[in-house]
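A single protein chain has been omitted; all remaining protein chains appear in their positions.
Here is subunit A:
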């Protein structure tokens, strides 16, 4: 981030982070089966780093818990994300990061669908199409410079 480069959106709106999920007694009980729920999926993706800012997707309100839908029984996960500005050039990259994070963190039985919140991006359809295409996602991850950026978004930030 040197002085020369200008950010597309240098002063974005910041949203509050939700706290850690509260631990309940049943979480510690060996015999209770905890189903995978919306909040658990949201917890997986909310800490993903934004490619431009030292902020998480949650703080930029790119992902929200209400836009995460999971059905544990039917093995489906749906995530909608909202780019900060309609012309955000990073939208595909953000979508890819979310998708990769979920692929790495969820059991293989799930079908994962990541797409842009309807009406929030100029080239919504094209991005959605790219993200839904398994082969294009796989091909993107073969590209080492793309993989590098995705991995950076998924790295736990240390100071």
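FYI, a contact is a pair of C-beta atoms (placed from the backbone, for glycine too) under 8 Å apart; a residue touches a chain by one contact, two chains touch by 3 or more; residues count from 1.
Everything that follows uses one rule, which is that contacts and distances are computed from a predicted model.
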item	value
Omitted chain, identified by the protein name its UniProt record gives, among "Aldehyde dehydrogenase domain-containing protein", "Nuclear cap-binding protein subunit 2", "MMS19 nucleotide excision repair protein" or "Electron transfer flavoprotein subunit beta"	"MMS19 nucleotide excision repair protein"
Residue among A:73, A:108 or A:138 touching the omitted chain	A:108
Where the missing chain touches subunit A, by residue	1-4, 7, 10-14, 16, 27-28, 30, 32-34, 36, 40, 43-44, 53-55, 101, 104-109, 144-145, 147-152, 154-156, 159
